[in-house]
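Only one structure is covered here, and it is reproduced in the block below.
One chain of protein is taken out of this complex; the other chains stay put.
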Amino acid sequence: MTNHPEFIENTANDGRAEGNLLPSVQPVQLIAPEGTKHPESATAGWKERYALPSVDTLLEGYGRLVMGRRINDQANALVRQGRMAVYPSSFGQEACQVAADMCLDQDDWLFPTYRDTVAILGRGVDPLEAFESLRGDWHSGFDPKEYKTALPATPLATQLLHAVGVAHAAKLRGEDTVALALCGDGASSEGDFHEALNFAAVFHVPVVFLIQNNQYAISVPLRQQNVAQSLAHKAIGYGMPGERVDGNDLAALLSVVGAAVKRARDGGGPALIEAHTYRMESHTNADDATRYRSAEEVASWAPKDPLLRLQKYLHDAGELSADDAERFASDAEAVAKILRDGLKTETSPDPADLFRYVYSEPTPQLHEQSRMLADELASALAPEGVSS
Amino acid sequence: MTNHPEFIENTANDGRAEGNLLPSVQPVQLIAPEGTKHPESATAGWKERYALPSVDTLLEGYGRLVMGRRINDQANALVRQGRMAVYPSSFGQEACQVAADMCLDQDDWLFPTYRDTVAILGRGVDPLEAFESLRGDWHSGFDPKEYKTALPATPLATQLLHAVGVAHAAKLRGEDTVALALCGDGASSEGDFHEALNFAAVFHVPVVFLIQNNQYAISVPLRQQNVAQSLAHKAIGYGMPGERVDGNDLAALLSVVGAAVKRARDGGGPALIEAHTYRMESHTNADDATRYRSAEEVASWAPKDPLLRLQKYLHDAGELSADDAERFASDAEAVAKILRDGLKTETSPDPADLFRYVYSEPTPQLHEQSRMLADELASALAPEGVSS
Amino acid sequence: MTTTANRTKPAARASGAPAGVEPVLTGVQTITFAKALTLAMADAMEADTSVLVFGEDVGTLGGVFRVTDGLTRRFGPERCFDTPLAEAGIVGMATGMAMNGMRPVVEMQFDAFAYPAFEQITSHVAKMGNRTRGLVRLPMVIRIPYAGGIGGVEHHCDSSEAYYVHTPGLTVLTPSTVTDAYVMLRDAIASPDPVVFLEPKKLYFTKDTVDLDELRSRYDADASVSSSIGTSVVAREGTDATLIAYGPSVSIALAAAETAATEGRSLQVIDVRSLVPFDDEGVCAAVRSTGRAVVIAEAPGFASMAAEIVARIQERCFHSLAAPVLRVTGFDIPYPAPRLEKYYLPGVDRILDAVDNLQWEN
Partner (left out) sequence: MTTTANRTKPAARASGAPAGVEPVLTGVQTITFAKALTLAMADAMEADTSVLVFGEDVGTLGGVFRVTDGLTRRFGPERCFDTPLAEAGIVGMATGMAMNGMRPVVEMQFDAFAYPAFEQITSHVAKMGNRTRGLVRLPMVIRIPYAGGIGGVEHHCDSSEAYYVHTPGLTVLTPSTVTDAYVMLRDAIASPDPVVFLEPKKLYFTKDTVDLDELRSRYDADASVSSSIGTSVVAREGTDATLIAYGPSVSIALAAAETAATEGRSLQVIDVRSLVPFDDEGVCAAVRSTGRAVVIAEAPGFASMAAEIVARIQERCFHSLAAPVLRVTGFDIPYPAPRLEKYYLPGVDRILDAVDNLQWEN
């Protein structure tokens, strides 16, 4: 088994054996911001094999983008209404998450970050379960094993190693599971990023690392994070192929991520993909992005929007029927309604849960502390003056 | 100021702008194992600018190799005699350490590892001060600031970040200090390695990272550590140039490391160099290398020895006079004698030192604990039955 | 009191400041805890060009809690700057800078995000002075916003002090008042030894009125002033029992003492503030004066700072004690999700219950 077959054909002619691990000279793009296919000017140097996905696939993807956008909008509204503590918006970045979902099979594993709620819902996770942690009832609301989707990771880059472990375990059992791990541009600076890529390469396990390079780590722009030609250039240092792709072009993402997933599944080992995108809104609702980036810069990304781009392409190609459009919108609205209704309902998390899950069996100490809290709560409820 | 000037000319014609950050196609070698210059077969693809150092420089280097070898031999003997607890031998790797020393000015900083005793002595550190930690009297014996030489680092790769900090501080003050940090092939897998290279690149500070790739991290061979084409290939992922060099060829090392140091001093930023060498002895005296590598493999490296190679070259070139050879040997013997005599002398580290240096001023708690120990020791000394 | 009265006062030091730089605050001012920290850094940077501030988002943004707000504008991007996102990198680079003449003040964005730097802190920062026999001291400050009470999600509310106080070589400080925020951070920056400086997040936006000129005069005087390091303070006088708290728990202890007073019980409150070095003398004197003590801390209690305080008191004041020293701490569980934190945090009732249990009948 070679380390890196097909994925790497037709790179720029670099005259060096290992050059095939370097990313394309320009980020792969199949549909231009204007919704046109393969703009002549930008194709030079691309890897020939990235083909436009089928119309059915693109339609499905478009539906998922509509859903993703609606989820972001709804979540933002819920935060404004005080129904949710925090929401890290991925408005503008939805295509990366949609591509991740679409390229994975049900038995594959997804490792999302805090910004990847759209991807988590796309895996089939119940919307209210997915939002339980954002609402603050518990640290999580869904079963990672049921959906083969890890809890969204907060400590940056740590989840990449878990993805390697999950894939490694599957490989040892002879299963053909692929793990796809998402992370941000900022997270690529953490030591765990390095260790994960190296472990994946050395153990030759089926993991696809997909960096959503949205140009900022909170307020820190990429140039203060990294001065390499691209983040995808890091791949060669681990002996795996790297690729960069227009992260607002779902077609290109599906093609590039799909190829990496297929390659991983076929025993080709890990790959690193950098998707160029942009976070259109603040880091979270607690952040104020105007402190560190200009309105012009944000505006310059609006025309590159992934949803509008695919809409235009499908529309111009005569492939987006009014029926489809309506169905996508109403599917999305249905989920939005679940969120609205669900987050309106008062929940009352059980304080006894605090002690239940720390260990499989609560320790004597936790039993004691649990009893203490229960007594406290009982006596707080007891009528004044009466103590038990 | 560009990111990477002169260092990168004449790389293999890779047809890509960033290809100049990739290392030469073969490790740079100026003197072949046989002691001959520039073997025709191996020059292809080398960066033209690596010129053979002057005879004077090579002679100085040879003298330092003789010294280094003698230090290793003497230290091993002292360990066998039980005069020293532990010694991580660098027999066979001396050229890398000698090159590091020779390429630095007195005001530059060296960041060695536990294996780099030869480099530490080469910085002018008093031999007995350098050996104090190996003898077990204290964690260190020399003043890092006096010699601009950090204490040898044990927690792997951590020192690379300190080198970045020292260089960064110097740069902020407008000083032209360069920091050179050594580490092993194994250490390149640690998260701190990644963070150090990235910080150095982003802050564009004058640090040269020199990996002594001796093929093993204790028992783990390189192929289980890393599957990239070379460790030097990692550089491109940080936007700095990488180079690989025959680590047993002092001439090549001086040329490559010297160029990187000069470039860093001139504001060109950091660089990564991988030197291919071999640890001829066990990891330390506590290790048994026969458990993980064959006698044949070890034997195959003997003819590549850095000392013999340069000796042969200088001898064949008629540049190594009997006088010089004798002077080198007697200089080395003098240091060996200092070590022998010094480690014969009984020392008695002062237990009160345990509390003296933890903080600039011992805390009340440490005063108390120090008094307690002093009382204990006093009463242990007091005649039986008499208590104070 | 408002700050209007002082707004017009000419800010001498700010003259000639670059555009966008706020005038330097002087005189009596009502400021937040966060602002007091900013002022401490600014004043230290003004006084000593080797003081640098860096970390994630501390430059342009001014920190996620705005504690470094304005420092880059005032001192330039070479003295206050953003780093790549890597905590071991930040602390490791700071270590090298401190080795080479600088006094770095670094920010870890949240408590749990200091953990990637644990090896650098434990094996290098804490040990450097000792291993070099005092030849290399590391005058650096690691600022860590810590603890909860702000409805933060997981990994954003850890009370991580136990990890640092257990590590010999670190000085560990945690202010609980606006004045101490200023004074202790300046003392931390002035210290020749590395300081882990724990900032209770929930206090960032609390306010107090302070005389900045007076605070500054401590540091402008050439005479060496006595440092806050190693000293506790009596936050409230009392005679029946002693509440011992620090950081985020001091205000809860004070509230408990207030309530107890209305019930006729006089509780003394000690603010430890300097966790390492610990003020054995001050704390023991306080406990001896009342004969009863409750230690309050937000961190899980097991093998914690609170455990240490209990152990020390009973070792040193055993025969002055009318009852065991009790603890009111966080439970031995991970910090809870926002809507459950109220059950976790030591509160007035739980403290008063503990006081009630101090065996008053015996």
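Labels for the chains are A, B and C, by order of writing; each one numbers its residues from 1.
Simple rule for what comes next: contacts are C-beta pairs under 8 Å (C-beta built on N, C-alpha and C of every residue); 3 or more make two chains touch, one makes a residue touch a chain.
Predicted model, so just to flag it, every value in this text is computed and none were measured.
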For the full complex, contacts between the hidden chain and the displayed ones involve A, B, C
Check the options A:R123, A:H139 or A:R263 and report the residue that touches the missing chain. A:H139
If I consider the whole complex, including the chain that's not displayed, which of B:A85, B:A334 or B:A378 touches that chain? B:A85
Touching residue (missing chain; options C:T60, C:T83, C:N100 or C:T122): C:T122
Given A:V86, A:L161 or A:V208, the one touching the chain that is not displayed: A:L161
Pick from C:K35, C:R131 or C:R273: which residue touches the chain that isn't shown? C:R131
What chain B residues would touch the chain not displayed? 85-86, 133, 135-139, 154-156, 186-187, 189-192, 217-220, 224-226, 286-287, 291-292, 347, 349, 351, 353-355, 358, 363, 365-366, 369, 373, 376-377, 380
Footprint left on chain C by the chain that the document does not show: 88, 112, 115-116, 118-119, 122-123, 126-127, 130-131, 154-155, 162-163, 165-166, 168-169, 276, 278, 299-300, 302-308, 310-311, 314-316, 318, 323-327, 331-334
What residue numbers in chain A mark contact with the hidden partner chain? 109, 138-140, 143-145, 150-151, 155, 158, 160-170, 172-173, 179, 191-192, 194-196, 198-199, 202, 353, 356-360, 363-365
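Rule of thumb we're sticking to: only the chains that are shown with their structure count from here on.
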Based only on mean CA positions, could you tell me how far chain B sits from chain C in angstrom? 40
Could you check chain B for residues that touch two or more other chains and list them? 191-192, 194-195, 198, 202
Where does chain C touch two or more other chains at once, residue-wise? 83-84, 86, 88-89, 116
